[in-house]
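Here the complex is missing a single protein chain, while all its other protein chains stay put.
Chain lettering (A, B and C) follows the sequence in which the chains are written, and residue indices restart at 1 in each chain.
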Amino acid sequence: MDPTDSATPCFATTVRVAFGDCDPANIVYFPNFYRWFDQATHDLCEAAGYELTEVRRDRGWVGFPIAEAGARFLRPATINDRLRIETRIKEWRAKMFLLEHRILRDGTLLVEGWQTRFIGVRLPEHGGRLSPLPLPAGFKADMERMMT
Amino acid sequence: MDPTDSATPCFATTVRVAFGDCDPANIVYFPNFYRWFDQATHDLCEAAGYELTEVRRDRGWVGFPIAEAGARFLRPATINDRLRIETRIKEWRAKMFLLEHRILRDGTLLVEGWQTRFIGVRLPEHGGRLSPLPLPAGFKADMERMMT
Amino acid sequence: MDPTDSATPCFATTVRVAFGDCDPANIVYFPNFYRWFDQATHDLCEAAGYELTEVRRDRGWVGFPIAEAGARFLRPATINDRLRIETRIKEWRAKMFLLEHRILRDGTLLVEGWQTRFIGVRLPEHGGRLSPLPLPAGFKADMERMMT
Partner (left out) sequence: MDPTDSATPCFATTVRVAFGDCDPANIVYFPNFYRWFDQATHDLCEAAGYELTEVRRDRGWVGFPIAEAGARFLRPATINDRLRIETRIKEWRAKMFLLEHRILRDGTLLVEGWQTRFIGVRLPEHGGRLSPLPLPAGFKADMERMMT
């Protein structure tokens, strides 16, 4: 994965750290970063025309499950921090896409994460098991148009 | 609601407080108590023959939603505390049942909570809205049998 | 507690329901409402000049613990709902204040909650136990000024 700098186009959202997101060490309890990665991904999908409730109802998709994930925790975040989440798509495969998330506070990188996701469906021919759908035509372009 | 003492029959479960359940004040972040009340209720229902996955699949129930809830937080709990959760059913109505939960550590009462729950269904005649089912015959007896 | 209508001055915040806030019944998992009540309270305190990190560092307060709480769940919320949280202070006591939270979607009331809170301190004369501080002069006026 190439190094990213903040000049590369991205989809940006923000999150504010709540008291209840922090642990007895007075820093964000790390699983919450994954919640925010997830929310940023859903926000990106919604902006691109793939709002979760709609794709579940209208297209029969289960959602955008994760196959692999990773993160580096460089600096902690704490109560009431305003965090910027930059989301970029680093790679497209036939049935998978690789997202990169960067969490910054006042321009300082705190956390880098990446996730391989797919469009999840439960097809009768797979016995109802959660399986990846080949990415539909237009999906890549719709998502990349949101990177500014 | 009559005062309860620990001699009254109850359904008892235990929970261990995790680091991540605690907040920067070094005590359990209070919404987690509601997670544990919920889990204790599901454990009771399962013991009584109403396991959630089964009733969702076999009876078309959505689950056991909450109509009203309350809690008194008397003393805090902290990392690695072993908590005892005592669950009792205090009142039966036609479509509702009132649960009481008491959380104790080494015999000391920390939290008292109560919840009015119902069996949730989504019926076509209610436009698919989440509605209470009249409590089925045997449900009360099945649940009370678990109080020892 | 007097009935409240939306014309009564309040402190208003918003929250957007995330996919991960919802449960297999496709509705908000109810303990999350308590997280949002908590965040709304912290937002109100911050607006009134009592930001949590500051009062912990500068005044030695632990935070704003909860003594009692209650809620009525009237209608469910689901993925991507934009919720309005109205917070009002219904009663002032010497060491306690009673908050009311109302959660609305498009003007429809979904959840009503109330919480009795105090300013928590750990004083040597109480053996370091979490205790309520008499509410300081100006606290009530500072908080009420935020109700608009």
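As a working rule, a contact is a pair of C-beta atoms (placed from the backbone, for glycine too) under 8 Å apart; a residue touches a chain by one contact, two chains touch by 3 or more.
Source: prediction; values computed, not measured.
Checked against the hidden chain, the listed residues B:Asp23, B:Asp38, B:Glu86 or B:Glu100 yield one contact partner: B:Asp38. When the whole complex is considered, the residue among A:Glu54, A:Glu68 or A:Glu91 that touches the unshown chain is A:Glu68. Within the complete assembly, residues 18-20, 35, 38-39, 42, 46, 51-53, 63, 78-80 of chain B touch the chain that is not shown.
By the touch criterion stated above, the residues of chain C touching the omitted chain are 19-20, 22-24, 26, 29, 31, 79. In the full complex, chain A touches the hidden chain at residues 24-25, 27, 30-32, 34-35, 38, 56, 62-63, 65-73, 76, 120, 130.
Criterion: only the chains that are shown with their structure count from here on.
The two copies, chain A and chain C, are related by a rotation of 180°, based on C-alpha atoms and rounded to the nearest 5.
Farthest chain from chain B (centres taken as the mean of C-alpha atoms): A. Computed from the mean C-alpha positions, the centre of chain B lies at a distance of 23 Å from the centre of chain C.
With centres set at the average Cα position, the gap from chain A to chain C is 29 Å. In chain C, the positions touching at least two other chains are 35, 38, 63.
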